[in-house]
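Here it is: the structure, laid out below.
All protein chains of the complex are present and in place, except for one that has been dropped.
Right, chain A next:
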Amino acid sequence: MIVFDEVNKFYGDFHVLKDINLTINKGEVVVVIGPSGSGKSTMLRCINRLETISDGSLTVNGISVGDKKTDINKLRRNIGMVFQHFHLYPHKTVLQNIMLAPMKVLGQSEAEAKKIAQKYLEKVGIANKANSYPSQLSGGQQQRVAIARGLAMNPEIMLFDEPTSALDPEMIGEVLDVMKALAHEGMTMVVVTHEMGFAREVADRIVFMDEGRILEEAIPAEFYANPREERARLFLSRILNH
């Protein structure tokens, strides 16, 4: 469903993604880990063209992401994205945040969009905050709204870039629970996260990146018990002893 084929990316002279080959199938949950600056976010953001690739091919459902003829807005409808810092719209209520794209992009009526928004708010466990503004919510609640906002477009793919890194420890669980439920329902997910519990429980594959390369791909049990790469081992010992 998502296919990276010999993808390279440069920021000027800086080679940020090196020969990336990665195939993510429908319904798969792929967790991407690696040291800071290794290119995890960049790789994720290429999938919905928040970043453009310099070389190689990247397709989603067989459609070339980089192709000038590709209607990027149409492609993006099908790919939800959740950011580390939520990026909710501060001037809109929770409900309005979730209803905006379904109404403006999919052309849903207000009533229809509202019904769907409420359904997803219930799903992420904060139906009672529908009319609050983002600034009135805790970080964990904001992130759950952001997930609901992504889901309301009924996408086939959800991308998560360190969705719990900006949260206080006691709020991480509530967000991970929502993501786990989503994974169990068969959503195709690409998740940049260092949350090992999450990865062990729901990931089909771990992708380890370092200095712009994918160094290792393995199933979680294997990866955490016995990483093949020395760098992966080093990296794991560092996050474990933290």
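Quick notes on this structure:
Methods note: contacts are C-beta pairs under 8 Å (C-beta built on N, C-alpha and C of every residue); 3 or more make two chains touch, one makes a residue touch a chain; residues count from 1.
Quick note on the criterion: contacts and distances are computed from a predicted model.
For the chain of the complex excluded from view, the name given in UniProt is "Amino acid ABC transporter permease" [choices: "Ion-translocating oxidoreductase complex subunit B", "Amino acid ABC transporter permease", "Anti-sigma regulatory factor" or "Dihydroorotate dehydrogenase B (NAD(+)), electron transfer subunit"].
One of A:G12, A:G62 or A:P90 touches the chain omitted from the figure, and that residue is A:P90.
Checked against the hidden chain, the listed residues A:V65, A:M153 or A:L176 yield one contact partner: A:M153. Which of A:K74, A:K115 or A:R233 touches the hidden chain is settled by the complete complex: it is A:K74.
Listed by residue number, the positions of chain A touching the unshown chain are 48, 50, 73-74, 76-77, 79-81, 83, 85, 87-91, 100-101, 104-105, 133, 135, 146, 149-150, 153.
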